[in-house]
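The block that comes next holds chain A.
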Amino acid sequence: MAIPVEMPKMSDTMEEGVVVAWMAEEGQEVAAGDIIAQVETDKATMDLEVYDDGVLLKRVVEEGDAVPIGGLIAVLGSKGEDISDLLARYAGSSGDGAAATKPAKDQDGSVAEALVSEPEPENKQASATAPPEELVTQTGRVKSSPLARKLADDHGIDLAAVPGTGPEGRIIKRDIEARMGESLVGKGARKDEARRLRVATLSTGRPSSVEGGYESVGISQMRKTVARRLAESKFGSPHFYLTADLAMERAVAARKQINEITEAQGLARISFNDLITKACAHALREHRWINASYLEQEGEVRLHNDIHVAVAVAVDDGLITPVIRHADEKGLSEIASETRALAERARAKELQPEEYSGSTFTTSNLGMFGIDEFTAIINPPNACILAIGTIRDVPVVEEGEVIAGKRMKITLSCDHRIVDGATGARFLATVRKYIEDPLTLLL
Partner candidate 1 sequence: MAEIQFREAIRQAMVEEMRRDESIFLMGEEVAEYHGAYKVSQGMLAEFGSKRVIDTPISENGFSGLGIGAAMNGLRPIIEFMTFNFSFVAFDQIINNAAKIRYMSGGQFRVPIVFRGPNGAAGQLGATHNTSTESIFATLPGLKVVSPSNPDDAKGLLKTAIRDDNPVLFLESEVMYGMKGDVSEDEDYLIPIGKARMAREGEDVTIVAHGRSYWVALKVADRLSADGYSAEVIDPRTIRPLDIESIVASIKKTNRCVIIDESTPFAGISAEITYQIQELAFDYLDAPIARITAKDTPAPYAKNLMEYYMPGEDDAYEACRRVMYL
Partner candidate 2 sequence: MPTQNRPIPIRIGLFKGFFIGVGCAATLVRLDLIHSSGTSNHCSNHPNQSGMANEIQRNKTQSKRSAKTSKSTATRTRAPKTRAPASTNANFPDEINISLTFETYPAGKYTHGDVGLSDHQVLSMYQNMLLQRRFEERAAQMYGKQKIGGFLHLYIGQEAVSTGSAAAINIGSDSVITAYRDHGLGLALGMSANECMAELFGKVTGCSRGKGGSMHFFSKECRLFGGHGIVGAHVPVGVGIAFAHKYKDDGGICLIYFGDGAVGQGAVHEASNLASLYELPAILIIENNEYAMGTAIHRAFAEPRFTYHAVSYDMPAAVVDGMDVFSVYKAIQVHADLARQRKPSILEVRTYRYRGHSMSDPMNYRTKEELDSKKNEDPILRLKAYIVEHQLATLKILDQIDEEVKEVVLRSVEFAEESPVPDLDTIYENIYEESDYPYLV
């Protein structure tokens, strides 16, 4: 007769317990006094002891699931016994009888359906060579040989869906081949056919390569550096993003005017990007916590006195961020000519380390590619990076009329370790002010 194992009350204040580890396998003989699991209560991690002899027929919950006191954890019984009635009873009873609380949608009874409908072939639990596959998946890790993993990957087969026939349910090459055989030969393919298929696959020489082959390209030093630094930044500092849509009519007009002057005087033409660099530099003066670095190792936040704005430049095998030093003290024309010179030197790979390091803020512009908006990864040790989209012609409503307008989206990525939402938003508002009305830059 099937015996339910329920979550016991293990402390005076406990309401539920989390099964943190299973100590017994399904199909395993257990005796009274054996520990079958460890349960974490609100006070401690305790051993879950069984009080009856029998075979562990079913582990009803997975590791990590919380179970209320009295909830079903496992079922003991004799080999091959039908436990569907028992499972249905626990699933059907409301309140304290519910099994796991983790999947909220399961609370309405779908757990019961799933449990009841799951087939339990009698010989499966008894078989030593082919343990039930859910044993493997329930522990959250699919056991497979390296070769099987690679074959599955190459052929787009979901490993979790393949029954493993190796020791402890390990998925091995023949299991993948059997699955491939099914799709090729049909469900009726027998084992020896699968084997023949395997031999055929082997004899073609390259069973595991992606169709069409590939070109192997070495990883350049720049690629490595980009990969390492950005991975460190993205995974090491919590990013959040603020987007603003800027009205660009005045900026467009202002740029036109300015460039009439620069042309006449033989100066460098001003790009929108130069305007944004200037706007950011000015805004940074007013927002010291954006012009900052969070230095975990040194155990300090640095609020930089100088403002050095880096501009991301795409080069052949990666990207690089040359720095406009003291950008807040430089005129638009100076910023324009310096940016252009640095970008050219970057593409020619002539930049010196001091020319691309030491920034306090970075901008990245993909507007020229027609990108509306995007999020950028912070260039450490900066606190923020500004991602600039293209200037779009959009219909805007002005004084009740739809007119042609120009808009540009900018997205600020912030390191939440120093920059909070409001801090970032205030900075962005200042940037908006300068770009939407470039004359304010003169104030």
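Selection rule: all candidates are chains of the complex that A comes from, given by their letters.
Points worth noting:
Keep in mind that, in the parts below, a contact is a pair of C-beta atoms (placed from the backbone, for glycine too) under 8 Å apart; a residue touches a chain by one contact, two chains touch by 3 or more; residues count from 1.
Computed from a predicted structure; not experimentally measured.
By the touch criterion defined above, chain A in this complex contacts candidate 1 out of 1 or 2. Residue ranges on chain A touching candidate 1, taken from their complex, read 145-150, 165-167, 172-174, 199, 202, 208.
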